[in-house]
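For this view, one protein chain was removed and the others were kept in their places.
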Amino acid sequence: MASSRDTWAGKSGRWGKIAGRELSTVAITMFGLLLVTFLIARVMPIDPVLAVVGDRAPADVYDKARLDLGLDKPLWQQFGIYIGKVFTGDLGRSVLTSNTVVDDIKTVFPATLELATLGTLIGIMLGVPLGIVAAVHQGRWPDQIARVIGLIGYSIPVFWLGLMGLLLFYAKLGWVSGPGRISVAYQDFVTPITGVIMLDAAMQGEWDAFWDAFSHLILPASVLGLLSVAYISRMTRSFMINELQQQYVIAARVKGVSEWQVIWGHALRNAVVPLVTVIALSYMHLLEGSVLTETIFAWPGLGRYITNSLLNADMNAVLGGTLVVGAVFIGVNLFSDIIGRLADPRAR
Amino acid sequence: MRAPDSPTEQPLLELDNLRVNFHTATGIVRAVRGLSFTLGRERLGIVGESGSGKSMTGRAILDLIPHPGEVQADKLVYRGQNLLTMDKGSRRKLRGRHISMVMQDPKFSLNPVKTVGEQIAEAYRVHHKASSREAKERSLTMLEAVQIREPARVYDLYPHEVSGGMGQRVMIAMMLIAEPDILIADEPTSALDVTVQLQVLKILDDLVTSRGMGLIFISHDLHLVQSFCDRVIVMYGGKAMETLPAAELADESARAHRHPYTLGLLDCLPDLDHRKDKLATLKRDPAWLA
Partner (left out) sequence: MTEQTSSGWTAWLITDSPVSRRQARLGQYYRQWLAFRRNPAAVIGLTIVVLLLLAAAFAPLLAPYDPLAQALDKRLLPPSAINWFGTDSLGRDIFSRVVYGSRVTLVIVLLVVITVGPIGLLIGAAAGYLGGWVDRVLMRITDVFLAFPRLVLALAFVAALGPGLENAVIAIAFTAWPPYARVARAETLIIRNQDYISAVRLQGASQWRIVLRHVVPMCLPSLIVRSTLDMAGIILTAAGLGFLGLGAQPPIPEWGAMISAGREQIFDQWWVATFPGLAICVVALGFNLLGDGLRDVMDAR
């Protein structure tokens, strides 16, 4: 029998160890991310001094700027300065918008968050049931259909799907609104609080604006969602097949539990543990997918910010954006690890 | 020990020419080929090697044969109800409430992400309209009945937090809470430490006897079955080799009447009281399956 007395001490000790491991992973990954973005900035052929002072600056201005940027110091010192700046929230100034990159990202990030979140929700709502149906009918026609849907989802370029969606649902059928986040007519109705327009509109009771924003959001979110349906359904299927073979599933059936409850209450409850990681991963994929999707839908988010800066050789903005996406990746990873542990009593 | 059923009482389970076939890519696998028996309020042992079809018999009675398998029988009747013509939903309602099963390894047969209490209470609520509080009280009583000392504490434990012996007692509580008439025990102690095997068996026996249930005890262990059951079916290759009262197994004088396979099973076990130079190897004759 497990002794109840020393459980607490044992548990908190184990938690400390887990937290330590997670934190060191985060630290190392973060360090790697900073190193890579830093090195990219170093190898690029664009002269960072010229980006600041302009092409026609006299030699003394140029040299002063060079000193200001710390470019005369050895590489490892520059890297140290870079890390210091990042941690004090200084990602430099965007040449294109002439704001600080941090301010720019603050305004564009909520739009991407909104898009990726709704996309993931759509992916979960379609992908999980699809995967379950496939697992329950393993090897039979529902499984084959789910498999083909999954493979098709893996094969469509997201930017092309977005274009086709616009062509069909906006131009031909008129079911949704076109590019952009909200119609010009409603633009001034909603004061940004969270930056997520639908949330802000709902909070201010501007329901017309809310629905207008929704009709703009639904198509790009669905396009992204379809991408994650492929991944989520496939993984759900394999986790569920694994769970449905377990003895406890038979035990539940012996008790007389209905098949519905066996699948959704018993097997899925176990499959959720690895699924959390999958959903986190697909969320990260969607953040990436938003780079291309946002371009198509003129969505003023982080993805479009990065690509715009890219095409204009605005390196501070590109690297800042990359860093933020990377940091979100790391954060989501950590978050999913924690949720996964909480969902599994054995890991608690 | 109870006497076998009086002839006036209706048997709990009647089974005639039960067959379980699996249609696979390489042909038909016959797991059970024509098994017949009648179960009263008694303890019936089914003994055989692995692959003899004993577990599949239990699963077939419960309508839990997995996908490519199919069940056929001339007769499969539970207390006058024909199970062969019954729809899936009604078969399900019989499970747990009327016919239940204790499985081999509590480590795998309890759901790892639900507390043991939740799982016991669920077994009750599937069949009874009861508030969650009532179900919990019932479950606690049941945990006491399987001799768990601190039911309230154990109720909130997860399966990985209980030992094997305790897990199996939880399993018994879960499978008996809806008060079934028949319990199938499929190797209920094989996964347990030897030290707790007898304890668990005793609990199982007490509950089955006091509630007047019919027990089908599936095992590969002839000695265990012999001391624990009233009647024994010896199975080989999906067929019953013979059916006999358990007492006769130990009866040396009755050896001449025994089936050679039964003798083989008896002889291939070491015996502390009678020294044997060499353990016999089990002989199998394809003619027995004809």
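The chains carry the letters A and B, assigned in the order they are written, with residues numbered from 1 in each.
Here is the rule we use: a residue touches a chain if its C-beta (ideal position, glycine included) is under 8 Å from a C-beta of that chain, and two chains touch if they have at least 3 such contacts.
Keep in mind the model is a prediction, meaning the values are calculated, not measured.
*Asks:* Could you run through the displayed chains and say which ones the absent chain touches?
*Replies:* A
*Asks:* Touching the left-out chain: which of A:19, A:40, A:125 or A:342?
*Replies:* Touches the omitted chain: A:40.
*Asks:* Decide which residue listed in A:91, A:146, A:166 or A:250 touches the omitted chain of the complex.
*Replies:* Result: among the candidates, A:166 touches the missing chain.
*Asks:* Using the touch definition up top, pick the residue from A:28, A:67, A:125 or A:193 that touches the left-out chain.
*Replies:* Per the contact definition at the top, the residue touching the missing chain is A:28.
*Asks:* Touch as defined at the start, partner being the missing chain; which of A:18, A:156 or A:202 qualifies?
*Replies:* Per the contact definition at the top, the residue touching the missing chain is A:156.
*Asks:* Of A:91, A:196, A:275 or A:315, which sits in contact with the chain we cannot see?
*Replies:* Per the contact definition at the top, the residue touching the missing chain is A:315.
*Asks:* In the full complex, which residues of chain A touch the absent chain?
*Replies:* 25, 28-29, 32-33, 36-37, 40-41, 43-45, 144, 147-148, 151-152, 154-160, 163-164, 166-167, 171, 284, 287-289, 291-292, 295-296, 306-307, 310-311, 313, 315, 318-319, 321-322, 325-326, 329-330, 333
FYI, only the chains that are shown with their structure count from here on.
*Asks:* In whole angstrom, how far does the Cα centroid of chain A sit from the Cα centroid of chain B?
*Replies:* That pair's centroid distance is 51 Å.
*Asks:* Given the complex with chain B, which residues does chain A contribute to the contact?
*Replies:* 1-2, 4, 246-248, 250-259, 266, 269-270, 273, 343-346
*Asks:* Inside the complex, what are the residues of chain B that reach chain A?
*Replies:* 62, 64, 92-97, 100-101, 103-105, 108-114, 122-123, 126-127, 153, 157-158, 160-163, 166, 171, 174-175, 178
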